[in-house]
Structures are given as structure tokens and as C-alpha cells.
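Note that this complex is displayed minus one protein chain, with the remaining chains in position.
Here is chain A:
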Amino acid sequence: MAKRKAPPAEAAPAPAKAARKEAGGKRRAPQDDEGPSTSGGGAVAAAHTVSGFKNKEKVLLLSSRGITYRFRHLMLDLGQLLPHGKKDAKLDTKSERGVINEVADMKGCTSVLYFEARKHKDLYLWVAKAPQGPSVKFHVTNVHTLEELKLSGNHLRGSRPVLSFDKNFDESPHLQLLKEMLTQVFAVPKRHHKSKPFFDHVTAFSVTDGRIWLRNYQVLPDPDKKRAAAGEGLTLVEVGPRACLQPIKMFAGSFGGPVIYENQEYVSPNTIRSMIKRQQQGKYVSKVQSRQDRKLHVAAHPLPRDELGDVFK
């Protein structure tokens, strides 16, 4: 479990933190970045210490009561993507979320994906690191599940994905934290007993319009072995599921604790619905108002008497 860093590596974070502070809050300088499209792995490995760390994350998947079919299928589909995930029964309460930490402890999970459904209409996704870690609440929209016939790809169940992150994730501190949390949740551990050996699919996270877009693609290499090895003729077919996550708030603790980030552009779906209703309401109110105004206007401005008015009786 990745709760504590291994002792030999502890010396590394202190200068790293100082370097980060110097760099004005950015995570690391651009040339230290992990996945440049041009260079190979050699130069990158020299830039940071490679500890003997082993990924042993486990993810707890659970939902609240009142979840509908589409969101339930999304949860199950994500469960299929994560062989290191464990499903649990529905959570009864929506107010006491701290219980989830205990459930995670019982199951031995380090991360939690909690699908909170409200009003049978809105889905909120909590991504949390179980005992003490930070947690994020997302508003989920544009959900497409694996059942969609238009998403025609397929891949091995449990194969380890390559996670593709947008460069925008390195631009702000809260996105850096989100990137780390998403990596820890979605990266399948190497020696997991349910994982499959080959490289089959790519899970992509992009930041656009203040939201995080999740896409999952199957990798189809060229049938010709030599071209496939060179990486030419590679095609991707979308497998699903698809979702659009808008971060609402980030908390220092797991399902509680002080707020460390708040999204200014977030408008809750309730507010949107009430605004729409008010607009509709406004139509009737303005109609009544205009009728009254007309009456007043007619009363205040009587027509002048027409001299020829009674010529034709």
C-alpha cells in the first residue's frame, strides 16, 4: 500500500519541495516531464530516482442509493476496467460519508470511487485516497457506457492500460494533484492476479473547457509486424465508457476536511433547473404585467373625440 514512502527515498522529497516552491508552484520544469513524444526512456530515468516501489493500490467502488441504470452501468464498466477494484454494497446515507473510510479500511482499499446519485438525475463522483488522502468531488455528465453500439472497440478484460494525460494537467497545482490521484486509481498494478499481459488499450484524460474528459480506446496495431513495431499504421477504436467530469471541490481529508480547492465556474444542476423554471415563470408574469400596463395606459391616454365619429350610424 502506498501510504508511506520507503525510507531511502525520503531524502528526495525535501529538495524537491524546495525546488517546487522556487519554481513558483509548478510541479517540475518542462524538460523533466515524463512522457515526451520524441525521446526514449533513458534520459527520463536519469532525471528522478527510480525506487523499487511496487504499485499495490486497490480501489473501492460503491454507489449511493437511488442510482439509476445509466450510472450503475458506468460504475460496473469502470469496475471492468479496474481489475484491482472491489465492489461494495450501496451506501444508505448521503450525509454521513465518513463511513466510507471504514468500509475501505475493512476491505483493505487505498482508493475509493464513490458514485453519489441525487434526485435520480445527477451523478456526482468522489475520488478519494482512503485513510487520510485528499478527495475530489466531480459532477459527471455525458455518460456513455460499454453497451453503446457506436463504441465498437473491445479489449482484454484486465489488461494494463497506458494512461494518457493532457499537458494541461501540469499547468495548475490542483490539476497536478488530480493527475496523481487519477493515475493511482486507473493504473492497473503490474503483478495483479487478474491483470492480463499485453498492451491493448489507452485511457485518455484531457482538460477542456474546465472539465476532465475520460475516454478509453482500443489499440489496433498494423497487421504487419515490422510496421507495428515502428508504430506506424496504428489505429484506435473507442471502447468506452465515456464521461465528462467537472471538479466541484477538493478536500484535504477523505470525504471531509477543509476545502483546498473550489471551482468558481461550477453551477449546480439544481441552480440551472431553477433558473430555467424562473424563465418559464417570467413569461406568464410578464404577460400579466403587460396587460395591466395596457389598461393603465388606455386609462391615462383617452382617445380625442372624433368629429366625424357619428357620421355613419
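By definition in this document, a contact is a pair of C-beta atoms (placed from the backbone, for glycine too) under 8 Å apart; a residue touches a chain by one contact, two chains touch by 3 or more; residues count from 1.
Going forward, contacts and distances are computed from a predicted model.
*Asks:* Looking at UniProt, which of "ER membrane protein complex subunit 2", "Large ribosomal subunit protein mL53", "DNA-directed RNA polymerase" or "rRNA-processing EBP2-like protein" names the chain we cannot see?
*Replies:* "rRNA-processing EBP2-like protein"
*Asks:* Could you tell which one of A:68, A:141 or A:286 touches the chain left off the display?
*Replies:* Of the listed residues, the one touching the omitted chain is A:286.
*Asks:* Given that one chain is not shown, which residue among A:59, A:74, A:91 or A:146 touches it?
*Replies:* With A:59, A:74, A:91 or A:146 as choices, the missing chain is touched by A:146.
*Asks:* From the list A:68, A:93, A:141 or A:268, pick the residue that touches the absent chain.
*Replies:* Reading the full complex, the residue touching the unseen chain is A:268.
*Asks:* May I ask you to list the residues on chain A that touch the chain which is not drawn?
*Replies:* Spelled out for chain A, the touching residues are 2, 5, 9, 12-13, 16-17, 20, 25, 27-28, 33-38, 40-41, 44, 48-51, 53-55, 80-81, 129, 132-134, 137, 146-147, 149-150, 152, 154-158, 160-171, 173-174, 176-177, 179-181, 183-184, 187, 189-190, 196-200, 202, 204, 206-209, 213, 215, 217, 219, 221, 225, 228-229, 231, 234, 236, 239, 248-252, 256-264, 267-268, 270-271, 274-275, 278, 282, 285-286, 289.
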